[in-house]
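Only one protein chain is missing from this complex, and each of the others stays in its spot.
Chain IDs A, B and C follow the sequence of writing; residue 1 opens each chain.
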Amino acid sequence: MSSLALNDEQRALRETVADFLAGHGNARKEADSDAGLWRSIAELGWAAVQVPEEFGGLGLGAVELALLMEEMGRSLARTPFFATVVLAQGALLHAAGEAARQRCLPALAEGTRSATLILGPGLDARAGSLTLHARRDGEGWRLEGESAQVLDGSSAELAYVAARVEGGDGVALFEVPADAAGLQRTALEVWDLTRPQAHWRFAGVSLDAAARLDVPGSAAAGLARAQALAMLQLAAEQVGGAAQCLALTTAYTAERVQFGRAVASFQAVKHRCAEMMVRIETARSVVRGVAARVAAASLDDAALAAEAAAARVLATEAYRYCAQEAIQLHGGVGFTWEYDPQMHFKRAQWASQWLGTPRLLREALAAQLLDAA
Amino acid sequence: MSSLALNDEQRALRETVADFLAGHGNARKEADSDAGLWRSIAELGWAAVQVPEEFGGLGLGAVELALLMEEMGRSLARTPFFATVVLAQGALLHAAGEAARQRCLPALAEGTRSATLILGPGLDARAGSLTLHARRDGEGWRLEGESAQVLDGSSAELAYVAARVEGGDGVALFEVPADAAGLQRTALEVWDLTRPQAHWRFAGVSLDAAARLDVPGSAAAGLARAQALAMLQLAAEQVGGAAQCLALTTAYTAERVQFGRAVASFQAVKHRCAEMMVRIETARSVVRGVAARVAAASLDDAALAAEAAAARVLATEAYRYCAQEAIQLHGGVGFTWEYDPQMHFKRAQWASQWLGTPRLLREALAAQLLDAA
Amino acid sequence: MDESTFRKEVADWMAARLSGRFACLKHRGGPGDEEAWPALRKEWEQEMAAGGWVGLGWPQAHGGRDLPLALQLAFHEEYVRAGGPGRIGHIGETLLAPTLIALGTPELQRRFLPGIREGREYWAQGYSEPGAGSDLAAITTRCWQDEDGNWRLQGQKVWTSLAHESDWIFVLARSTPGSAGREGLSFLLVPLDQPGIEIHPIRQMTGEAEFNSVFFDGAVTDADCIVGKPGEGWKVAMALLGFERGVSTLGQQMHFSHELQLLIDAARANGAARDPVIRQRIADAWIGLRGLRDNGLRMLEEDTGSTTVRPEALIYKYAWSNWHRALGELAMDVIGVAGDVRAGEDAGSDALRRLQQVFFFSRADTIYAGTNEIQLNIIAERGLGMPRG
Partner (left out) sequence: MDESTFRKEVADWMAARLSGRFACLKHRGGPGDEEAWPALRKEWEQEMAAGGWVGLGWPQAHGGRDLPLALQLAFHEEYVRAGGPGRIGHIGETLLAPTLIALGTPELQRRFLPGIREGREYWAQGYSEPGAGSDLAAITTRCWQDEDGNWRLQGQKVWTSLAHESDWIFVLARSTPGSAGREGLSFLLVPLDQPGIEIHPIRQMTGEAEFNSVFFDGAVTDADCIVGKPGEGWKVAMALLGFERGVSTLGQQMHFSHELQLLIDAARANGAARDPVIRQRIADAWIGLRGLRDNGLRMLEEDTGSTTVRPEALIYKYAWSNWHRALGELAMDVIGVAGDVRAGEDAGSDALRRLQQVFFFSRADTIYAGTNEIQLNIIAERGLGMPRG
């Protein structure tokens, strides 16, 4: 039985992150403030949280990263943290060979470079969904194809790219600098301004042999594991966003008067807020539980996939519900630009479509529960 | 545009039926009172409502029948009305040949005999789901197989039975007297005591040639149409039951005091009751609309199937929701035997499984909407 | 007139006129899209007026055609079927005009009805205030009469659709100093283009602004620009809202039906139509639309003249707004990750843009014109006789 309790260091980390982000939220600022925030985060060492000490990291784990992500979600921070730390570091940690990890991780742990990860649409790691193809080209490789929506695709300096290897050699993981010749990036106009995206076209991008990071034959399983861990961390971020929707709503309805009473005193409003709390705390319990079990290394791959899926479904439904109700219970101002609920609503919608929709995650769970021999 | 307005005769019928059933409800009485109620209903002419005048009926239509069914649902009357009028008459009207209608309908319209209908499990009319087989036997027929759950299976005097004809001859409709040799009936202990069932085993039941009622080749389509119309009428009954759940709940909560106030004055209770009303009235509007279009003969078979499915899904969800909330809002007494909500809960559960579950009905609709060329 | 002949007449007219320079208006200008082509849509209103399609249900004495319900309905259905654009004149035609016909003086009727009928004058609605949303009786905008009898106004109205495109606004304001609640209010007709009025757009979640705040700072209107007597404004305001549930609800349903069809086409195009869960939800959307449709027909037809509570009318706003909101969610689940990206204005993105508008803008549906919570209160209290508070 792994403990769900936070220790003193973890509680202190949560406080520090929450305090810092409360004072440095950038969701409503212009994009040119983003680099400064990311630099500060790197200086605080948070980009290093899950990287082992041997690669220049802090050697902490899923629990600490989830605490960070929850606070990021609460503040709607617009930073390369998710793409660089959760996605790119995650792929390196689980799908790259020892030498590649040694070479690539320190810069990402320091936060001196920002990165992203390219899998199939919506960050689908299954081999069949990958849209990029790698072909041997002398000693090196040549990448072709396009990825329609790359997270942080305009700002990332590096991309870790999963591609299908032509000739039946399975899946490989490559490092591609964003300024590589033959790579065309087009920024997209997205609804959720805190989660920028770009279209990437690989019109024959040549890479040298060292750009391939995986040990052949092991990338698919490693990427699946990295994807499951990313699901867990995205769930943590969603829990933070949902909790903020509830906090905004209880604060607003406590002040707002209709029919001579605070809106918060209406039983229907109270019950809706209570329902939000039930969903948030349930999702938070599972995120905390899965993170603890990941930290205790007590889950095999199948169990990790199942548990991460559970966390994601709960967090996705909680965030969508809370964002919806935050708009509804704010009344007219809820769907105006000046109030925050609409920003959470867009983030919740974004998060519901990436790293597996609830529908697909449930079906994957059902297959585990029902189709075993 | 067919009118949804009731005319004066229809309104008067509704009043008469409601008054009569309010004074003669038998759901809580012993089963030996049932025959008397059925006799009274027959004397009032209600068993004749949809039968054309040429067959001894009143020649009214789907709208009047739906009004009757709604009141039956409200009162939870335990009568052979649904099985005899909706199911058996319906099968005769739409799947039997002219001579058979002439011979069989008058007794059913008079209510001198009670009857039932046997299709596949849950009254599934599709040929592939039928569990009885008919084999030519000299001039006549021989029926084999079993039907696990026959509505009114212990009390019905006649059964109209759809069977697959051996040798690829499609589906046929037979009339089988309940006391036929080779027919074994076993009463079942069911949860919904107002909807009795029995297991029927056909251990070689011999029938003469006249027992086959359909015009060969036409039974399948006729039964499908009868099934769709039965769905509409069952939806009407469900609307009546749901409306009664709401009426019971508003009455009980108006009287019951907690925390020094009538329970009905709590906003959460009011909103729940309002939500019940929304679902009931939506379902009622569609039942009324489909019945009006059936009466105006403005629907082809595909449109009828789709519209009846819509009515059924709305009515099924409304009844389940209202029965659930009636129990919940009655508090402790809601799940005791002495109060009515539990009876509606059982009826709502029964009704959710027969004549197509919401899940199957939605899929059938989706096929119409999405799979057309 | 025979309904099918009439329908054909409408369809033919629409096919002929909604073309050429008006072709770009097809299916445009609905809720969430009201900023599309406002000037051209005003010309379209005049085109329609010239064609005799404004005031179909008004009495002939007021320049209307006094058509029976079935034909009005047929008009709205054919209009939407042909892709007729969102009606920039609808507040004047369907809300203010019936109110003037019912409660206005002959002078007011002569003065204002022709401008509405001819598509020359556009109206905005001035009810809600920052402190009076669900609780409309809490309004604080004041009005008073100068010595010359002219009315003056001071205060702020919000959520006024299209105020920046309108010529006039009807305003519910407090004329009796010190009054509270529903007492002491008056219903004034106020020209928008004057120094005492400022209109500020309210930016909504889509980044666009089809609502406004209207600030009155000593704004003025004529002494006789009042409907009903001073102090009777609440009654007039409620009568106007009563016209909101009219024949046009069935036109709205045609819009919904069009949106559902766009969604179905999108699902078939991208393969979502093969997903069993999406299939269930699409079927549910269709079922819900049947519910709105039959409920709407029942609302228009049954028991007219009866004074009892009309359950189908009570539930209608709650039912359609929540259906529409769910449709938007379904649309985005059908579209998938591609829905993250804002659809462009190019023709190929029409369907995607419309579905995204439904998703985002339907968030307002369950809030304006009585929030879900207010609707449920009303249903419980008026429909079920449950106690207040």
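Points to keep in mind about this one:
What we mean here is this: a contact is a pair of C-beta atoms (placed from the backbone, for glycine too) under 8 Å apart; a residue touches a chain by one contact, two chains touch by 3 or more.
All values derive from a computational prediction rather than experimental measurement.
The undisplayed chain touches these shown chains across the complete complex, A, B, C. Checked against the full complex, the one of B:229, B:269, B:305 or B:322 touching the unshown chain is B:269. In the complete assembly, the contact with the undisplayed chain comes from A:307, out of A:307, A:325 or A:340.
Against the chain not shown here, chain C presents residues 276-277, 280. For chain A, the residues in touch with the chain missing from this view are 1, 3-6, 246, 250, 253-254, 262, 264-265, 267, 269-271, 273-275, 277-278, 281-283, 285-286, 288-290, 307, 309-310, 313-314, 359, 361-363, 365-366, 369-371. In the full complex, chain B contacts the hidden chain through residues 121-122, 148-149, 188-192, 195, 197, 257-259, 266, 268-269, 324, 327-328, 331-332, 334-338, 342, 345-346, 349-350, 352-354, 357, 359.
The rule is simple: only the chains that are shown with their structure count from here on.
The chain pair with more C-beta contacts between its two chains, of A-C and B-C, is B-C.
For the pair chain A and chain B, the distance between mean C-alpha positions equals 52 Å. Per-chain CA centroids place chain B at a distance of 41 Å from chain C.
Across the assembly, chain B contributes 267, 271 as residues in contact with two or more other chains. Along chain C, residues 373, 376 each make contact with two or more other chains.
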